[in-house]
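All protein chains but one are shown in place.
Chain IDs A and B follow the sequence of writing; residue 1 opens each chain.
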Amino acid sequence: MLDIQNVSVKFSSASEVGAVEDVSLTLQKGTKTALIGETGSGKSVLLLAVMKLLPATAEISGSVLLEGTDLLSLSEEELETIRGDRISYIPQGGGNGLNPLMRIGMQIGEPLIDHRGYSKKKAIAQSVELLRRFRLGKEETWVRAYPHMLSGGMRQRAMIAMGIAAGSRVILADEPTKGLDQDRIQGVAECFQYLQGETLLCVTHDVNFAASVGEYISVMYAAQQLEYAKKEAFFEHPLHPYSRAILDAMPERGLKSNIGFAPPHDAYSVKGCRFSDRCPYKNKLCDEKKPPFIDVKGHKVRCWQYAD
Amino acid sequence: MIKNIWKEFRKNRAFRLGVILLLFFISMAVLAPVIAPYDPEALLGMPNQRPSAAHWLGTNDIGQDIFSELVYGSRISLKVGIVAALAVTTLGSTIGMVAGYYKGVVDKVFTVLTNVAMTIPSLPLTILLVGFLKTGMLGMVVAICITAWAGTARVVRAKVLQIRELPYIQIEKLMGVSDFKVLFKHIVPNIADIVMTRCALSVGGAMMTETSLSFLGLGSFTQKSWGNILHFAFYRNGVINNMWWWYLPPILCISGCMLGFVLVTHYGRSRSQLIKG
Partner (left out) sequence: MLIEAKGLKKTYKNNKGVRIEALRNANVAVRENECVGLFGSSGSGKSTIGQIMVGLLPPDEGSISYRGKSVKIPYGKGIRREIQMLYQHPEVSFNPKLTLLRSLIEPYQLMGIDPSRERILEDNYRFGIYAEHLERYPGELSGGELQRAALARILVLKPRFIVLDEPTSMLDAISQAQVVQILREIQKETGVGYLFITHNKALCQAFSSRFYRIREGITEEVSSL
C-alpha cells in the first residue's frame, strides 16, 4: 500500500548527521504501524517527508510508493489531488490544526467537497456518519460546535475524522496523544482501533499508546531505524538494547533507568553505531562501523550483536 | 545577530525591499548637504520653472529649488517620525508591561485609559494639542505621543499577560527574584520583537501625522518637511496648475518611506522557519 524505501532527509548538506537516514518501511494494506522515538529522533520529519511537506531547503532522497506511484517525484499540483484524498496527514498539536472559525462538521466535510464534489449539506451529513464510527455519542451536536467548545481529546478525534473523511486509505498521524491525559489517550486509541481497512502509520513517544494502536512497531533513534517487528514479538522479545531500555523504563515494567543520558542531538557518534555511547553491550566494532539493518526471521534490528 | 539579519536579508524579499527603501531615505537625510545642489532656502531667481538640467524638479513659486527642498525635507520628516515613534513606543510599552504584569486594579485603570485613548479620533485631537502646545518639533512629538500610545500598549499588554503565566516566569517568582529583574531580564527580551515591530509601524504613523499637520499648515514653517512642501504646493496653486513635479515627489517619498517601515516588520516571517527538529 505504502512503501517507504531508503528515505533520507538532510536540512543542510554541511552536517554529517541527517534528520532521517535510510529509513525503509513497508505498510501492508489495512495494517497499523506505530513509530516510536524520542523528540528529535527524526520520526516526525519522516512523516513530513512522505507527505512532501518539508521546506524547500530539505534534501530528500529515496522513494515513497503509494500503490506504485512515487510521491517524491510528483509535482506540487499532482500532490494536492492526492493529499487528503488518497493519503492524509494528521499534524501534531492536539487539534490546533483545526480552523477556529469553522464548525467541526464543515471541517470534517471539507475534503468531501474538495475531492468528491459533495454539496455542503451532504458533506455535513456524511461527517455525522464518520463521527458515528468512533462511537462518541451526540454526533449531531458535535458537528455544529466550534473547535474551542471541545476538549483537547475531542479535537484530536475530530482531526482523525477529518483525515479519513474523503475516504483516504492511508493515514499518517504525528503524536496524536501529545499533551492529553490518560482517559483521553484511551479515547484516541479507540478511535484508531475503530479504523477498519485503512492503513495507519502513527508516530508517538508513548509506548503504551503504540502498543494499543500498532500491529507493527518500528523504533527510531538519532535519525535511524533501529528495530522493526510485529507488536507481540517486539514487546515479548525486543532485540535492540535501546528497545529493551525503553521497555525497562516503563512504569509498568519497573521504571528502571539503566542506560546513560542521551547526547545532544548533533553530537552522536557518526562513524559507528549511533547508540554506542549509551549501550551497555558495546564492543570495538560498534564504535568503528555502522551496523546494517539485519533481518532475524522477519524481526529487523540494527545491531552488531545479531550479525553472523 | 548581524548574521541573522544578513540571512533574513538574503532570504526574505519583503524585508530586503524594506531595508533598501529605508537605507535610501536615511542616506538621503544624512547626506543632504552633499546631494542637494542648492540651499533649499535660497531664492534662485526664476519662480515656477519646469524641471530642467539646472533644477531637476523645477522651482517653486518663490524660486526655491524643489529637489533640494525634498532632500532636506527628508531630515525633518524622518526626525519627527523616529523621535515620535521612540517616545510613543517607550510610553506604550511601559504602560502595557505594567498593566499586563501586575494585573488587578493597575490593569483595570490602564485598560480604561487605553480604551478611552483608542476611541478618541486622533487627528482632531492632535490638531487641538498642536494648537495649544508650542509649534515646532517638540510640540508635535508630544501631541503624537499623547494620541498614539494606546495601540502599542494594548499589544504589549496582551503579550505580557500571556508570558507571565509561562513556567519560566513563574519559576522566577518561586525563586524569589524581584519584579524589576523579572520584568527587565525575562519579559523585555521576550517582547522585544513585537515592540520593535510596533516601533517601526509607529514611525510610519508618526510621519503620516507630521505630514498631515504640516500640510494643514500646523507644522513649523521655518523647517521644510515633505508635508510642508505639499502644503505650499497646494495653497500656492501648484496642484491647480498641475505642476506634478512639485506635489508628486513628496507624496512618493512619504509613501516609499512608510512602505519601507512596514516591510521591515516582515523580519522573521519567511516561510523557511516553519519546521523544527
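Definition applied: a contact is a pair of C-beta atoms (placed from the backbone, for glycine too) under 8 Å apart; a residue touches a chain by one contact, two chains touch by 3 or more.
For clarity, every value in this text was computed on a predicted model and none was experimentally measured.
Undergrad: Taking the whole complex into account, name the chains on display that the unshown chain touches.
TA: Among the chains that are shown, those touched by the missing chain are A, B.
Undergrad: Just to verify: which one of A:V143, A:A245 or A:C303 makes contact with the chain not shown?
TA: A:A245
Undergrad: I'm checking contacts with the chain that's been left out. Which of A:A49, A:I259, A:C273 or A:V301 qualifies?
TA: A:I259
Undergrad: Who touches the missing chain here, A:T57, A:S73, A:T141 or A:Q182?
TA: The one listed residue touching the chain not shown is A:Q182.
Undergrad: In terms of residues, what is the contact footprint of the unshown chain on chain A?
TA: The missing chain touches chain A at positions 37-40, 152, 178-179, 181-184, 205, 207, 245-252, 254-257, 259-265, 267.
Undergrad: Name, in rising order, the residues on chain B that touch the hidden chain in the full complex.
TA: Against the missing chain, chain B presents residues 166-168, 170-177, 185-186, 189-190, 276.
Keep in mind that, in the parts below, only the chains that are shown with their structure count from here on.
Undergrad: Could you work out how far the Cα centre of chain A sits from that of chain B, in whole Å?
TA: 48
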